[in-house]
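The other protein chains are all here in position, but one chain of the complex has been omitted.
Up next, chain A:
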Amino acid sequence: MSRVTRFAARDPGPAARVAGFMAHLRENGLRLGVSETELALAALCEVEAARPDASRRALKAVCTGCKDEVDRFDALFDSYWLDAGRVRQKIVQSPPDKGDDSVHSSRDARGEDTGGAGTSTAPEAGDGDAESDGEGRLIATEVRNLMRKDLRDLVRPEDVAEAEKVAQRLGAALRDRRSRRRIAAPKGDRLNFRKTIRASLATGGEPLRLVRKHRPDRPRKIVALCDVSGSMTVYAQVFLAFLAGLMRSDTTADAYLFHTRLVRITEALRDKDTMRAIGRMSLMADGFGGGSEIGPSIARFARTYAKRFVDGRSVVLILSDGYDTAPATVLDAALADLRKRGCKIIWLNPLKGWRDYAPVADGMAAALPHLDLFCAANTLADLAALDREVMTL
């Protein structure tokens, strides 16, 4: 049974302890300021602060701001206030939003939100669905690659800079969804009464100058899902540079990697230092170059992140070759589910650029009916050329 921590005699008092607790929370990634400390103290005055459960609930209401934080709060509370031995011990891993520049590939990777640790070591049952074109076979593998690759070897800063330009062009091409809200404009379909009346005061109450309002264009949000399984390794350089560029040029974009699991890399890629961002991404892409489970990854995305980040104003970009080890029905259902959120889905397949390519892989064939656009993309130049195609979406 846990007991309330007994603080040392030289401890300056309850206020300092609460301040210490706030610092403890901050260290563990909760975003709290000075005013929250003040509010926490005020809140504790309102409940029976001597009772652990009452003060726990009061501090929970003040200090948390989303479900994720609520889930972690109890452990954080216990580690500070209960069981003297574990005071200030960091027991909950902080979300990787603090820059970590000492990134080594030998270190334990901390991918955020990566479920399913099952490791299959057997090669695939035998329905490999790709033809080779001479050198090396392209097949979907079930094997999770346990060797971690440092993506910094793959991606060069120059590429990222170029990708940034490409991403900007793509963003501009997608930016034409009209808003529902009207704003004042010289031309428009409706009268802006507020401004018209205001202007009419200058002309003795005669509304001479009519101000109108129209619906402005709104940027659309790009959500990119990049396949980094074994069969995609050769294209990883291009796509990862593109992701990094996209995140740097568009502050609303969102990025994920998947192989046998799905990892959100948005926060990591926002790092100001390009190479450090890619270093952090490689920590999260544990299992890079391993097997591919496209269907389950996208299903997981549709069930979790999509509910928060994908709406009718989003464009989901899937960068994958479509070689899936899971049954095609899973992918079919996942994409159908995703589509219901009202987003546009674009699939960029590096193999489509090949001569005589036909989407015969089961996964790809199942996905086709759900796609708004199915394009080839092997190089940055290909990605840059997309802007004309996405314009018509």
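List of remarks:
Methods note: a contact is a pair of C-beta atoms (placed from the backbone, for glycine too) under 8 Å apart; a residue touches a chain by one contact, two chains touch by 3 or more; residues count from 1.
Just so it is clear, contacts and distances are computed from a predicted model.
The listed choices are "MoxR family ATPase", "Cytochrome B6", "Na+/H+ antiporter subunit C" or "Amino acid ABC transporter permease"; the UniProt protein name belonging to the chain that is not shown reads "MoxR family ATPase". For chain A, the list of residues touching the undisplayed chain reads 31, 33, 35-36, 39, 42-43, 46-48, 53-54, 57-58, 60-62, 64-67, 70, 179-181, 193-194, 197, 200-201, 204-205, 207, 307-309, 311.
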